[in-house]
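Shown here: the complex without one of its protein chains, the others still in place.
Up next is chain A:
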Amino acid sequence: MAAAMASAAERAVLEEEFKWLLQEEVHGVLRQLQDILKEASHRFALPVGVTEGPVKQENFMLGTSSADQVKGVLMLQGDALCQADINLKMPRNNQLLHFTFREDKQWKLQQIQDARNHVNQAIYLLTNRDVNYQFKTGSEVLKLMDAVMLQLTRARNRLTTPATLTLPEIASSGLTKMFTPALPSDILVNFYINLNKLCLTVYQLHALQPNSTKNFRPTGGSILHNPGAMFECGSQRYEVSHVHKVECVVPWLNDALVFFTVSLQLCQQLKDKISVFSSYWNYRPY
C-alpha cells in the first residue's frame, strides 16, 4: 500500500474502491444514521406539526432516600414540567413545607426543546440524501458529515451543559411565582437537565442585615451555587445557607444521549474512510 509506488493499475483499483465507497457504503451509513436519529427524535415525544397527538406524561420522583430533605414528584410532558409536587423539610424546626405548581402553569425546559430541534436539523440534512442522491465527490460527503456532527454535538451539549445563572437571575426567573402556596421569600427553586438527569435545586437563604460585618461579595453565574454564596435582590442582600439538590434519571434522555454518541461515531468513521483516499488524490510522483 505504499503510495509512493502506486502504479497506474493500483490507482485504477483505488478509483474503483472510491466509487464503491461513494455509491454504496455512504448510502448504507446514511441510512443507518437516519434510523438512529429518527429513534432519538421519537424519544423527545413531542408532537411536530400536523400529527397533534396526546403527548405522554411521565412522573419522576426526586429525592427518594430518607436522608433527603427535599422530595419532589415532577411530571414531565415533552419539554415542559406540567406539574411539580415538592416537599421540603426545614432543618431548623423540622417543619414540612409543601408546594405545587399552580393550576395550568408549566415550566419549560429549554434544554430539551433545543436538543430536539438540533436532532431534527440533523435529520433534515440527511433527508434529501437517500439512495436516489448521487454523491460526486468525497468533499461533499465530508461537508455533510461535518454539518450533521455539528448539530448532534450541539444537541448533546444542550443536555450536558445547563445554563449558568446568577442567583438574582434564579430569583427573578418567574419560577418562584408558579407555586401554591407561594414560596416564602427565603427559598429559591431551580430546575434543569444535567446529562440524563432531571435536577431540582432548592436554595435556602437568610437575609443579611444592613449592618452585618460580613464582607459582601456577590457571586457570579453558576450551574449550582454553594452555601455561602451571596447576592443582592432589590434592596435586600442574601446569603445562601443551605443547598438541596435532588435528581432523577430520565430514561429516554439516556437513550437519546446514547443515540447521539453512536451517530457521532458513525459520522466520524465515514469521514475517516473518505479521508484515507484524499491522500492518494494529491499524490504526485517525485
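FYI, a contact is a pair of C-beta atoms (placed from the backbone, for glycine too) under 8 Å apart; a residue touches a chain by one contact, two chains touch by 3 or more; residues count from 1.
To be clear about the criterion, contacts and distances are computed from a predicted model.
Asks: When one chain of this assembly is omitted, its UniProt record names it as which of these: "AP-2 complex subunit alpha", "Serine/threonine protein phosphatase 2A regulatory subunit", "Nuclear cap binding protein subunit 1" or "WD repeat domain 7"?
Replies: The record for the missing subunit names the protein "WD repeat domain 7".
Asks: Touching the left-out chain: which of A:Gln32, A:Gln69, A:Gln83 or A:Gln110?
Replies: Residue touching the chain left out of view: A:Gln110.
Asks: Have a look at A:Gln23, A:Asn59, A:Ser139 or A:Ser275 and name the one touching the chain we're not showing.
Replies: Hidden-chain contact among the options goes to A:Ser139.
Asks: Of the residues A:Ser41, A:Asn120 or A:Ser263, which one touches the chain left out of the display?
Replies: A:Asn120
Asks: Residue-wise, where is chain A in contact with the chain that is not depicted?
Replies: Given the touch definition above, chain A has residues 1-4, 48-50, 108, 110, 113-114, 117-118, 120, 124, 128, 132, 136-137, 139-140, 142-144, 147, 150, 154, 279, 282-284, 286 touching the missing chain.
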